[in-house]
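Next up is a structure, given as structure tokens.
A protein chain is absent from this complex, but the other protein chains hold their places.
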Amino acid sequence: MANVNIKPLGDRVLVHPLEEKEVKKGGIIIPDTAKEKPQEGEVVALGTGKRDEDGKLVEFTVKKGDKVLISKYGGTEVKIDGESYLIMREDDILGIIG
Amino acid sequence: MANVNIKPLGDRVLVHPLEEKEVKKGGIIIPDTAKEKPQEGEVVALGTGKRDEDGKLVEFTVKKGDKVLISKYGGTEVKIDGESYLIMREDDILGIIG
Amino acid sequence: MANVNIKPLGDRVLVHPLEEKEVKKGGIIIPDTAKEKPQEGEVVALGTGKRDEDGKLVEFTVKKGDKVLISKYGGTEVKIDGESYLIMREDDILGIIG
Amino acid sequence: MANVNIKPLGDRVLVHPLEEKEVKKGGIIIPDTAKEKPQEGEVVALGTGKRDEDGKLVEFTVKKGDKVLISKYGGTEVKIDGESYLIMREDDILGIIG
Amino acid sequence: MANVNIKPLGDRVLVHPLEEKEVKKGGIIIPDTAKEKPQEGEVVALGTGKRDEDGKLVEFTVKKGDKVLISKYGGTEVKIDGESYLIMREDDILGIIG
Amino acid sequence: MANVNIKPLGDRVLVHPLEEKEVKKGGIIIPDTAKEKPQEGEVVALGTGKRDEDGKLVEFTVKKGDKVLISKYGGTEVKIDGESYLIMREDDILGIIG
Partner (left out) sequence: MANVNIKPLGDRVLVHPLEEKEVKKGGIIIPDTAKEKPQEGEVVALGTGKRDEDGKLVEFTVKKGDKVLISKYGGTEVKIDGESYLIMREDDILGIIG
């Protein structure tokens, strides 16, 4: 995964969605019927910092390189050097795969 | 219940919905009429951690293997190795069976 | 009231709605016109625990066996061994009868 | 006002709406045009207890027997021994008369 | 301004709207076009008490007899002895005139 | 700017919108297309007092006489001695000009 020159703001993360054929055996296949149509992706960059209610910095739960399950409607789509990415709040990530 | 290679994020849990015929005697039968059509399922994996308002980690109330009553519209549907699962916030679980 | 093998989650309670003819003299009769059509019922099981804003466990106000007045649209309907029950947040109970 | 065998839950109160002809001289007459069509009533029973944000019990402002001005759309209608009552949150009471 | 026998509840106040012709020179004239069509009025009674987030009693900012600018859609209309009044939250008052 | 005999309530301010031709060189011109069609104006009066979450009085950021950029849909329109003013929450002011 090439380094991308964008630092998401606050509690956001940058995710590179994986094409369905890129999904390995034991991967997650998401039924088209599912209203929210979740997708697999890889975390490419963490935000500038997540804060709790008192403004204290809090660790991200996901790490760069994690394979994650995301709900495609939770993020904003951006293209960097022709590749498609999603910027989303960490809390919108459904789960970590593997 | 085979181990599934996904760790729900935060206060979410992974639930494997049970087909109605799998429901044992004394099981919960949910009337089709019920607007929210709750369903029985089994907790397959707990999230990375539930936090209270101050950001302190809080124990999950349900455990892996618990039979639970869930409202089908509360979660996001995902298929893993051909099996259907739901990822949902623990608070959307209606009750623990048994 | 037979014991039911379901433990509502969190601040929810399990209520067995009473048929209108089961309502004793001095019972509450609810006008059909009432938009929310409240109903009488009996508390069958208390939830795993109600918490205040700081996450501290707080006593339920109702007890098992209490006759209560409920707004039918506040809960989720489930059938257990052929009997109809409602799972609802304690706060949606209108009052305790008797 | 006969005693009624229902104890509203939490910060709710039970109010017996007064028919408009029961309204004494200097009473409040509510214009039909008023969208919310407030009404006069009498407080018949106080709830099990009002709590502030920290869960501490707080005194009710109204007392049993108080004549009050209520917005009819704020409560749930119930009939007890043929009489019509409203169960509503204390905060939905507009004012105390007299 | 005759005394009125109603005590608004909580942070509400009772306001007697002034007819537009009653508005003195230098008064506030409200353009019909204004969506919210604010109006002039006089504060007739203060509520039983305004509380801050911690439940502590807080002084009202307006006083009985103050001329105020109100948004007509913020209150509930009541008629007392043939006169029209508005019951509204103090926070819905736009300003104090004079 | 003549003194106006109205004291906005709480965290509100009174703003006198400037006609577009009154806008000096280097002024802000707002494209008609802009959905919210911001406008220039002058702060004429500050409210009775802004409070933070704990009810403590907090300084206004703008001062009387400041030229400001406002979103016309954020306030309530009033006419005083034939002049048009807007009453709005300080937080709805977009920026201070100059």
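First chain written, first letter: the chains are A, B, C, D, E and F, and each begins at residue 1.
The rule is short, and it goes like this: contacts are C-beta pairs under 8 Å (C-beta built on N, C-alpha and C of every residue); 3 or more make two chains touch, one makes a residue touch a chain.
Model, not experiment: these values are computed from the prediction.
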Residues in subunit A touching the chain absent from view: 5-10, 12, 14, 47-49, 53-55, 76-82, 84, 87
Missing-partner contacts on subunit F, residue numbers: 26, 28-31, 33-34, 36, 38, 52-54, 56, 58, 61-62, 68-69, 71, 90-91, 93-98
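Everything below uses one rule, namely that only the chains that are shown with their structure count from here on.
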Labels of chains that are neighbours to subunit D and to subunit F: E
Same-site or different-site touching of subunit D by its copy subunit E, using the half cut: different
Relative orientation of copies subunit A and subunit B, as a Cα rotation angle in degrees, nearest 5: 50
Separation of subunit B from subunit F, taking each centre as the mean of its C-alpha atoms, in whole Å: 51
Intercentroid distance (Cα basis), subunit D paired with subunit B, Å: 41
Touching two or more other chains - residue numbers and ranges from subunit C: 53-54
Touch relationships between chains, expressed as pairs: A-B, B-C, C-D, D-E, E-F
